[in-house]
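If you scroll down you'll find the structure; I have some questions about it.
All protein chains of the complex are present and in place, except for one that has been dropped.
And now, subunit A:
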Amino acid sequence: MSTSTTLEAPKTGTWDGGNEPLKASYGKLMMWFFLLSDAFTFGALLIVYGLSRHSHLPYTGSPDDFTFSTEWWPIPEKVFNAFPGFHGVDLPLAFVALMTMILILSSVTMVLAVEAGHRMDKNDVQKWLMWTILFGSIFLGCQAWEWAHFISGTDEGMLLADGTRIFGANLTMNQYGPPLFADLFFFITGFHGTHVFSGVVLLIMVFINTVNGVYHKRGHYEMVEKVGLYWHFVDLVWVFVFTFFYLI
């Protein structure tokens, strides 16, 4: 085998690589197909969630009389009603609404960074990437608080048949409902949170490269676009997690 590299003329014929039916670069195309496969993974998690929910009884009484019990699946508004700094106040879904807003906003700043990249505006790319990193980090912080609260539980806890009370949640037992409820909460929001974390790491790498002028020298900001695709996908997954876990 020859070890030397030879310069070849670019292939331009239809059948030797000159045709580009999808009109997207290799990197962007592979990002799209990676995201498609990732959507399958989240789809599998949502199937398990739907199945588990179907196989447990729903709560049929009036929402005002609702109490936590392992007999039925909890109403999300009764589980996720805490807000940092408002201990004991019933604020259904307020915190998750804030988290949703933060993530949508981070998606917007990401598109603005991509848009600035098309204009080769290095300063704007830096600015909007910084905002995206900031919002992404705030979202992760919110999720950490949400988890901490979910694990430690409420003051009342859940009254068991033998008169004892359990507080908070772990993988085998929780105060909110059947064990699977907490398991799925940890798995689904945890898997999404891991994606957000990876996204923030990627954004920081791209930000450092932008500041160093790597993309400007390269002549295009396509890397910002590719990481942007990933970031929007994370937002997209949250839209579904939000609907299926917190609303329905």
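Quick note on the criterion: a contact is a pair of C-beta atoms (placed from the backbone, for glycine too) under 8 Å apart; a residue touches a chain by one contact, two chains touch by 3 or more; residues count from 1.
Just so it is clear, contacts and distances are computed from a predicted model.
Asks: Name the absent chain as its UniProt record does, using one of the following: "Cysteine desulfurase", "Urea ABC transporter permease subunit UrtB", "Cytochrome c oxidase subunit IV" or "ABC-2 type transport system ATP-binding protein".
Replies: "Cytochrome c oxidase subunit IV"
Asks: Touching the left-out chain: which of A:30, A:51 or A:89?
Replies: A:51
Asks: Per the definition of touch given earlier, which of A:43, A:84, A:190 or A:213 contacts the omitted chain?
Replies: A:43
Asks: Who touches the missing chain here, A:108, A:138 or A:159?
Replies: Here the residue in touch with the unshown chain is A:108.
Asks: If you put the missing chain back, which residues of subunit A would it touch?
Replies: 21-25, 28-29, 32, 36, 39-40, 43, 46-47, 50-51, 54-55, 63, 75, 77, 92-93, 97, 100-101, 104-105, 107-108, 110-112, 115-116, 118-121, 124, 219-220, 222, 225, 229, 232-233, 235-236, 239-240, 243, 247-248
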